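Structure record follows, encoded as structure tokens.
Complex shown without one protein chain; remaining protein chains in place.
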Amino acid sequence: MSAGPAVDLETRLAVSDFLVAEAAALDERRFEDWLGLFTDDVTYVAPVRVTRRSGSPDVVDEITYFDEDKQSLTLRVKRLLTDVAWAEDPPSMTRRFVSNIRIIPIPDEEELTVKNNLLLFRSRGDEGTYDLIVGEREDRLREEGGELRICRRRAVLDQAALGTKNLGVFL
Amino acid sequence: MSNADIRARLEATVDPEAGAIPMFVYSDPDVYRLELENLFGRTWLYVAHESELPEAGSFVVRRMGEQSVIVGRGDDETVRVFLNSCRHRGMRLANEDFGCTEMWRCPYHGFTYGSKGEFLGTLIGAPYERQAYPEGLDKEALHLIEARVESYRGMIFATWSLDGPSLDEFLGNVKWYLDIVLGRAAMEVVGVPQKWIVPSGWKLPSENFCADAYHTATAHSFLARLNLVEGVDFGRDGYHVDPGGGHGLGIGVHDPAEGSYFPASLEAEYGRNLDPEQLDLLHRVKNFHGNVFPNLSFLIPNFIPMGDQLVSGMMLRLWQPLGPDKLEVWSWHLVERDAPEQWKRLARKMYVQTFGVSGMFDQDDTENWEAQTVNSNTALTRSDEVMLHYGMGISAAPLDDFPGPGAAYDGKFSEAAGRTFYRTWLDAVLARSAA
Amino acid sequence: MDQGIDAGTRVKPGSDLYAEVADLLLCEADALDNYRYDEWLGMLTEDMTYVMPVRTSQFLTDGKGFHGDANFFSDDRESLTTRVRRLETEFAWAETPPSRTRHFISNVLVREREDGELGVRSSFMLTRTRQDHGYQMFTGERQDRLRRGEDGELRFAGRVVLPDQTVITATNLSVIF
Partner (left out) sequence: MSENPTTLPTRLGGDEDLAALVNVEDGLISRRIFTDPAIFELEKERIFGRAWFFVGHETEIPEPGDLVARPVGMDPGILVRDDEGEIRVLLNSCRHRGMRVCRTDRENARFLRCPYHGWVYKTSGELVSAAAESHYGPDELRKTEFGLIQAAHVDRIQGLIFATWDPEAPSLQEYLGDMAYYLDLVFGRTDGGLEVVGTPQVWEVDTAWKFGTDNYTDNYHVFSTHHSLVDLGMLPNDPDFASHGHMIDAGNGHVLHFVQGPPDDEEFKAFGLPAELREQMRRNLSPDKLRIAEPAGISVGTVWPTFHYMHLQSSDVIDGKQEPFMNLRMEEPLSPTRTRMWAWFMVDRSASPEFKRRSQECYVRTFGPAGLFDQDDMENWEDCTRANLGPAARRYTLHHRMGVDREPISDWPGPGTVWADSYGEMTQRAWYGQWLRQMQGE
């Protein structure tokens, strides 16, 4: 794995800019812009994490928190744009910290695997409290029409019991 | 508040038959203390589905009330439920969510228990034990603390009450309906439960699944906005059922002419497992919700088209109390074991999109339960009781030609089962009868 | 505590050397968060030292509150190897079942020192969850010395972990920073 010399500076900056812009679109609630950052054949999943003994797999892909394609992501966005999406209306204040960006070129393909860490800070209501959603995203990026697009996202969260009342926010 | 004070307040203010419930019961810490002791410490509680324990030695870690328990299939194939706590210093024995093992070995001093809960000895070999306890150990007294276990249609329940009613008596009329929901075919849990934490008292979601079809038109009105359903009263057509015992059900039905929404390839299996009246109702189901007292809910959500197929992703829910104003949701997706693979795939996708922690319905529900919980603290600062309205359908007469047992009402908009939920709850919390 | 981390010439972001250092920090975090401890040990020099001093709350005029004479960690390559070997037994209860950790590494500053080593400062946030409990969180600064081996690879020759807390609000420190 490498984000360093194996990947040229231009690509590194482009990927980094792309993820920063994506996080900004979500934090600023520009959901349609955000949807535009995904290819039409995107798959977007978040498997369930469990507590197991060391050595046993602790990610269960069979059941997920998200299991989306472009159509279902679009439906979620449309819902958020109605005036009755109570879970996010009034909206949460969110701030996404994206770091530890690691780029793995895929040989013989015009795609990149990009691993990155997500810390999502989410505050709602007037209780002065916040929830944290932490995990690793493994994204696959493809260039379409000169722009980077996400064609696959798999977000593995770090809690076996999520400490947030719903996932009305995107990962 | 002393136990006597809180009992007096409950007796004076909770009046389910009049449709009157005081708001403080949603999150009052003293009430919660009584609930843990008198309700969760005594009543039958759902702990696992048999498909989660596929072989001898399989176990899952669950909670009864706030207490961690091991639900394990012993090497004799019998399912038992143990307090997840060593008899020596009370240390937790099973630390993973699930697994398969011949024994549980306490990490602290090595006390080791077999899959039947029997005390086997201490860690790795007898010399250690002989040295530590030359006078010997009373192995019988060190048997894991064991709950009473019974199951129905693959659903495993346990209770700390060793001499209360049987599970069969406890479930009563609701069994006829559980047959349709979980007994119609061999069911399997898909993967593992989703788990998340909601700042809500545990009764709010329980009564919501038990007796509240009415909220859907408002809370989930995005459905109508996005033309996923027709009309605002899409949740009304069907039956509200109060089977007694604090359980409750709502069954949404569609025009029989449309035929069954369930996979046709399973028709023969349904026919083997259900009597004709149950089968007839199944064929008309478009959604089906309910709650087994106190905190086990189930739901077959509305069938929604995916491509050219109508699908629904059914679920089981546990509303695990974590405090007077906090709960952990456990949400299992279940599917007919022999359903077509394509149907299974679509059902799972539908379930994740509509329910579960990211589900578009669940999101709205959690918003309500949290705010209700916060508001119920109002009761702490007011001298007069804040009474809530549970009167819907209070004068309606039940149908006399409904095939299932219990009191069934025409149309899903009623709070009859909710009133019985609170009656049963009150009696249990005041320890007036074995719940 | 001062290992002269701020001595030397700044290496500018965007340069290949900076990218190489940043990459190493991220690969290290990736190895730790995914339980690849042997790979992590391979990133250390033979004379690697790993220290985390105890912090106290003091007036600014009395210093930053670190005490080189009281530590949470005071390890070398051999003792770190022992920690890793321990995790591989089935009895390391503090990490059995294992914690789920996530290292967030940022604010990376790189300097070239006269002795040929690189001095690297970075901020870390380490989140940890166990079983179905909430987050334990650690934040602070890491000061690393990096040295190039004969195979041309950069390795960690020294790490000082400066915690932001005077009281560690966590069960234990069975995780690696």
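In this document, chain identifiers A, B and C correspond to the written order of the chains, with residue numbering beginning at 1 in each.
Here, contacts are C-beta pairs under 8 Å (C-beta built on N, C-alpha and C of every residue); 3 or more make two chains touch, one makes a residue touch a chain.
Computed from a predicted structure; not experimentally measured.
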Among shown chains, those touching the left-out chain: B, C
Hidden-chain contact residue, picked from the options C:Asp69, C:Glu114 or C:Asp151: C:Asp69
For chain B, the residues touching the chain missing from this view: 36-37, 40-41, 64-68, 83-92, 95, 105-110, 117, 122-125, 127-128, 131-133, 135, 140-147, 160
In chain C, positions touching the absent partner: 52, 54, 56-59, 62, 65, 67-75, 78-79, 81-83, 85-86, 89-95, 166-174
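Here is the rule we go by: only the chains that are shown with their structure count from here on.
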Chain at maximum distance from chain C, centres defined as averaged CA atoms: B
Centre distance in Å when chain A and chain B are each reduced to the mean of their C-alpha atoms: 32
Touching two or more other chains - residues of chain B: 95-96, 195, 328
Sequence positions of chain C contacting 2 or more other chains: 96-97, 131-132
Touch list for chain B against partner chain C, complex: 95-96, 107, 195, 328
List of chain B residues in touch with chain A within their complex: 95-99, 190-200, 219, 221-222, 225-226, 328, 333, 348-349, 352-353, 356-360, 362-364, 366-368, 370, 374
Chain C-facing residues of chain A, complex: 1-5, 9, 12, 49, 51-54, 58, 97, 99-102, 115, 117, 119, 132, 134-136, 158-161, 163
